[in-house]
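Omission of a single protein chain aside, the complex is shown with its protein chains in their original locations.
We call the chains A and B, going by the order they appear; numbering starts again at 1 in every chain.
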Amino acid sequence: GCGTADPEAEQKEAEDNVVAAEEKKEPEVIKPHQGLNQEPTPIKIERVGENEVNVEMTAQITDIEIAPGEFYKAWTFNGEVPGPLVVVEEGDVINFTLKNMDPAIPHSMDFHAVHTAPSKGFANVEPDETGTFTYPANNPGVFMYHCGTNPTLSHIANGMHGTIIVKPKDGYPTDDLVDREYVLIQNEWYDYNDLEDFTYGEPNYVVFSTKALKDGDRNTNGDTFTLKDEPLLAKVGERVRIYVNNVGPNEVSSFHVVGTVFEDVYIDGNPYNHMKGMQTVQLPASGGAVVEFVVTEVGSYPFVTHQFEHAQMGASGILKVTET
Amino acid sequence: GCGTADPEAEQKEAEDNVVAAEEKKEPEVIKPHQGLNQEPTPIKIERVGENEVNVEMTAQITDIEIAPGEFYKAWTFNGEVPGPLVVVEEGDVINFTLKNMDPAIPHSMDFHAVHTAPSKGFANVEPDETGTFTYPANNPGVFMYHCGTNPTLSHIANGMHGTIIVKPKDGYPTDDLVDREYVLIQNEWYDYNDLEDFTYGEPNYVVFSTKALKDGDRNTNGDTFTLKDEPLLAKVGERVRIYVNNVGPNEVSSFHVVGTVFEDVYIDGNPYNHMKGMQTVQLPASGGAVVEFVVTEVGSYPFVTHQFEHAQMGASGILKVTET
Partner (left out) sequence: GCGTADPEAEQKEAEDNVVAAEEKKEPEVIKPHQGLNQEPTPIKIERVGENEVNVEMTAQITDIEIAPGEFYKAWTFNGEVPGPLVVVEEGDVINFTLKNMDPAIPHSMDFHAVHTAPSKGFANVEPDETGTFTYPANNPGVFMYHCGTNPTLSHIANGMHGTIIVKPKDGYPTDDLVDREYVLIQNEWYDYNDLEDFTYGEPNYVVFSTKALKDGDRNTNGDTFTLKDEPLLAKVGERVRIYVNNVGPNEVSSFHVVGTVFEDVYIDGNPYNHMKGMQTVQLPASGGAVVEFVVTEVGSYPFVTHQFEHAQMGASGILKVTET
């Protein structure tokens, strides 16, 4: 019968729960990945026409230090988690190449910035194969990318996510005011390759990372310590712009920088979606924003998700402001 | 004393937890609902004046297949979960009739689209009785409705929710661009009639359904499979509009369609709340939106909540795009 609870079944379920606690085996590194730690492969981005850019990325298995001394044999793009930043211009056609160096599992690429039929443009690339795809990026903004191979939650949670910025043709109305800009990405870490924990558990860590907008900028992985130990930097009086993206996989973000107010915010990074004077910006899972704020005094400005259980799990970092 | 932990009480609480795991009885179908499976009753919507519409709905107990082979003896409006779509015009007065065919429990109707004193306009209708109510719908948009009878969480989570669209008098600025439109509703399913799981648990399933905007459109229930097995349809090159509503009861939604970008978004479906170029729209619990996007290639476009644990629990479906 529909929804009928059978008392004996219930009793058995309850006993199973107790037994389960004793017998439960955690997922581990799959056989073909054991001992594998593929050296990070640089991303290749090359402009080949006024409105055409070639992007080549690699799916690979690489150890990532997610907390001091704790490594995660991540499924990655290019050996980084989040993957390397991709920057293109509004109106570009992207010729995308995915090399799959994972010996065991197919992977794929889903750019939130493009228009394509996912069943073709975001198709699987088999182990040791290379796939090529072409699609336009016609909407400006700060977009998530991720592997979309089934089960997608496992591919994202194991590390296959990142950010693509599509620069608006006509810029942002506040471009001239900005002195310095950074990328920040929020992601979660769970029990290793554990679809049950990915689905029903809470994050073990929630973390931030930064990615290089230009030569000399840093690329960090999503971990609990790097952006606390080695802060982002700014000078007193500067207006700082942050391209922020919450790649999840599961949690929304309440992005906040302590000690300041966001003068201007562009939701999902689209210049049309202009908000002002915000203390905190709500980022849905996969959502992005451009936020701008002025740092008026010398000192340390933490950034967090103000869902403080997540800050407690690691999601904070420091912007250090020094004399000009 | 305030907040003082008594070690003996703590020890006992801990033991209780172990015992609880062994003795816990799950809620079951209440006696008067056992064996009851009331045939779906069609909703009646009749325009009776230029700005006046009669709507008649039924509270009833009906089995809903929420996952393949798994039925839930739902508390429903009209034998559907979510209930049938209601569409009225901005400025309409709604004469609403609720027939309560549930033999055991009072039910009620809370339309988020109307102005009324809830203690009167959303009052309980007792078993086997009929209530009539009148209220204006003066705000355009995509609104949730639900039973508001105490405990409201149980009435919503057991199935008594749905969507009412109030069409804007002056339309949306993008009306002329739209080729095709659908309704999508996100809802959660928990353990059967289990207020404890509704409150403290995680969803067993998160699901989408579609409802008929016009004759010939489909009405599906919120389940894990229908919109995967029998996709929504569009033609290549079309602009698709979706009226989307997250009826919860508990979770927010990060609504996203893979392979495209929302060109235009109207938060809560109000033309004034216009956003552009969004990858994902954040829907609070009960929140709605109108989203529009173009599908540029033949193939399959999944829609999800990008809170991927929920997609993994069922919250995805397919929009299939074919040649014109």
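Note that a residue touches a chain if its C-beta (ideal position, glycine included) is under 8 Å from a C-beta of that chain, and two chains touch if they have at least 3 such contacts.
Nothing here was measured: the structure is a model prediction, and the numbers come from that model.
Peer 1: Can you work out which residue in B:Ala67, B:Leu233, B:Ala285 or B:Val298 touches the chain that's missing from view?
Peer 2: B:Ala285
Peer 1: Given the contact definition stated above, which residue among B:Ile43, B:Ile94 or B:Val252 touches the chain not shown here?
Peer 2: Selected residue, touching the omitted chain: B:Val252.
Peer 1: Touching the absent chain in the whole complex: find that residue among A:Pro127, A:Pro151 or A:Gly259.
Peer 2: Here the residue in touch with the unshown chain is A:Gly259.
Peer 1: List every residue of chain B that touches the chain not included in the displayed model.
Peer 2: 1-5, 7, 10, 13-15, 17-18, 110, 112-122, 138-141, 143-144, 148, 151-153, 156-157, 195, 198-200, 248-252, 267-268, 270, 272-273, 282-288
Peer 1: What does the interface between chain A and the hidden chain look like in terms of residue numbers?
Peer 2: Within chain A, the residues that touch the unshown chain are 18, 21-29, 34-35, 37, 63, 71-73, 192-193, 202, 252-254, 256, 258-261, 263, 275-282, 294-302, 305-313, 321.
In the analysis below, only the chains that are shown with their structure count from here on.
Peer 1: How far, in degrees, do you have to turn chain A to put its CA atoms on top of chain B, rounded to the nearest 5?
Peer 2: 120
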